[in-house]
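Removed: one protein chain of the complex. Kept in place: all other protein chains.
In this document, chain identifiers A and B correspond to the written order of the chains, with residue numbering beginning at 1 in each.
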Amino acid sequence: MTTPATPSFVAVERATAASRGALAAGIALALFAASLPFWGESSWMREFVEIACYFIFAMMWNLLAGYGGMVSIGQQAFFGFGGYAMLVLGNFAGLNPFVAIPLGALAAGLVAIPVSFIAFRLSGGYFAIGTWVIAEVFRLSFANVSAVGGGSGTTLTALRGIDKATRESVTYWMALGCVVAAVALVYLFLRSKRGLALLAIRDNEVAAESQGVPVARMKLAVYGVAAFGAGLAGALYFVGNLRISPDAAFSVNWSAFAIFMVVIGGIGRIEGPLVGALVFWALNKFLSDYGTWYLLGLGLLAIVTTLFFKQGLWGFAQQRWGWSLFPTQRRLVAGKP
Amino acid sequence: MTALLTTHGLQAFYGDAQALFGIDFALAASELVAIIGANGAGKSTFLKSLTGLVRVPREAIRFRGEPIGGLPPGEIVRRGLALVPEGRRLFPSLSVEENLLMGATAGRPGPWNLQRLYALFPILAEKRRQPGTSLSGGQQQMVALGRALMSNPDVLLCDELSLGLAPVVIREIYAAMPGITAEGMTVVIVEQDVTMARQVSRRVYCFQEGRVSLEGLSADLTREQIAQAYFGIEAAHA
Partner (left out) sequence: MLETLLQGVLLGGLYTLFALGQSLMFGVMRLTNTAQGDFIILGAFAVIAGVSLAGAAAPWLVALAVLPVAFGFGYALQRWVLNGTLGKDPLPSLVVTFGLSIVIQNLLLELFSADPRAIETGGLGTRGLAIGESLSLGVLPLIVLAVALVATGALQWLFAHTALGRSFRAVSDDREIAELMGLDAKKVYAFATAIAFVLIALAGALQGMRTTVSPSDGPLLLLFAFEAVIIGGMGSFWGTLAGAMILGIAQQVGFRLDPGWGIWFGHIVFLAVLVFRPQGLFPKTRG
């Protein structure tokens, strides 16, 4: 009985020609986009900031659910917390709001630690709803703090002195920076050993633990990073919006949109939220005038995609045609050295 | 012999991993056949294939001449094949009696009912209202056996009855076998306990790494033959 000949050389390959091309294109695109304030309309910049927030939030939700294996419908707790933290630092501590954005994100990441003590008591579907309850507690709590405007919210006063054009440009650049940073962070994280560990945990926690993966610590780490990201999106959003209120900051719609974006784009894949955000933005642009019917259509789309395209539309394309822009898979290549 | 149950070149896979590499098997009515082999030899996979828990091609298994491979487990039990699963797998939320009643879901007519089972295993009558999993290992095995009998099968498949049980308990369980086979029930037992397997069965199959390595009458096979087939030691060729 013959056994197949073992290859004399086996290497681990990660990038594809397409992905290297995409990286170059991405850098060029980012540089091009950075020049927008000099020739573009201010409405474009405002739209970009909003899309950036959706995208970052969705990407972090994807990290938590697709890689961390924790499906949450309460990430808006950190989104709003980041926003309020930024506002407090800006209005009361006199900090430059653009400095307050990363600090707000940090605050959200830190508050995730005590929250996780409670949230991690649950798992699966009940974990998801539990995080929603926690977000509701955040919302109701902030609605009762009169110093930040209680239920009707308040405005960001710290940007009053700056003229509109400068403010919009700088907000835009910050958004662009946040997007690039978030994508880079997630991509590098997942390509690292920690990323592999996360995949192992997602596939089989017990087996991963037996291989020495510190499951509890990793889950907390992912939860914290996702909270940081959500807080970043929130702080950025409310710098762009200039006005914050508990209902806007802690609305479950944020989670809903993130879920739709990621489900349509494909969960557990980096480019999923990107595809989903673009699809979502396009749908929003052309159909949101239809109000309830548009939302109804979104709901149906999410249902149909989940039932029939389990890997999302992008995942479907990946399997069908092997497309991949952000490869984190490792392929074994056998051959002669 | 006119075979009641046959398999031809049966192959079975768990995903991409192949567990069975072409099993030829024949079972006559009212026989008691034993399947022995080391862990991972494919014995349980074989029984699972017979009862629809592992999908195989339709033609690979024939029962009374009808191809039954890959049919849903419920359909197979309705036709008269019942499995006592490896590890018992009683329902924790059900009492002993409820576990037994679950076996009758298929609704096949026949001599087996609660009274007859309680006559065979009196201890179960005593503990009928207790949760199934609160009993000792041997008693749980009796429940699992009884649950399969409640479907009034024509062929009873027993997967590792002796697993995790003390020798005296194993003997007690097998002491009930005559009461089960009295009316001509056909039985296949998968056993780790080779001595017990040879004692109760008429024919033996030995599995080794997914293949049949030995087959014959229990009385005729020598210990040496069985040991070689069990461990896959090649006999020296002249």
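The rule we apply is simple: a contact is a pair of C-beta atoms (placed from the backbone, for glycine too) under 8 Å apart; a residue touches a chain by one contact, two chains touch by 3 or more.
Quantities reported herein were computed from a predicted structural model and do not represent experimental measurements.
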### Summary
Shown chains contacted by the missing chain are A, B
### Message
Using the document's definition of touch, tell me which of A:A34, A:I51, A:V133 or A:V170 contacts the absent chain.
### Response
A:V133
### Query
Considering the whole complex, which of B:R78, B:R116 or B:R198 touches the chain not shown?
B:R78
### Task
Can you work out which residue in A:V71, A:L103 or A:V222 touches the chain that's missing from view?
A:V71
### Message
Using the document's definition of touch, tell me which of A:R121, A:R217 or A:K285 contacts the absent chain.
### Response
A:R121
#### Entry: Interface residues of chain A (partner: the chain not displayed)
65, 71, 73, 117-118, 121-122, 124-130, 132-134, 136-137, 140-141, 143-144, 252, 256, 259, 263, 267, 292-293, 295-296, 298-303, 306-307, 310
### Touch residues of chain B, complete complex, unshown partner
51-53, 72-74, 77-78, 83, 85, 89, 91-94, 98, 101-103, 105-107, 131-134, 147, 151
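Heads up, the rule we're going with is that only the chains that are shown with their structure count from here on.
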### Query
Using mean CA coordinates as chain centres, what's the chain A-chain B distance in Å?
52
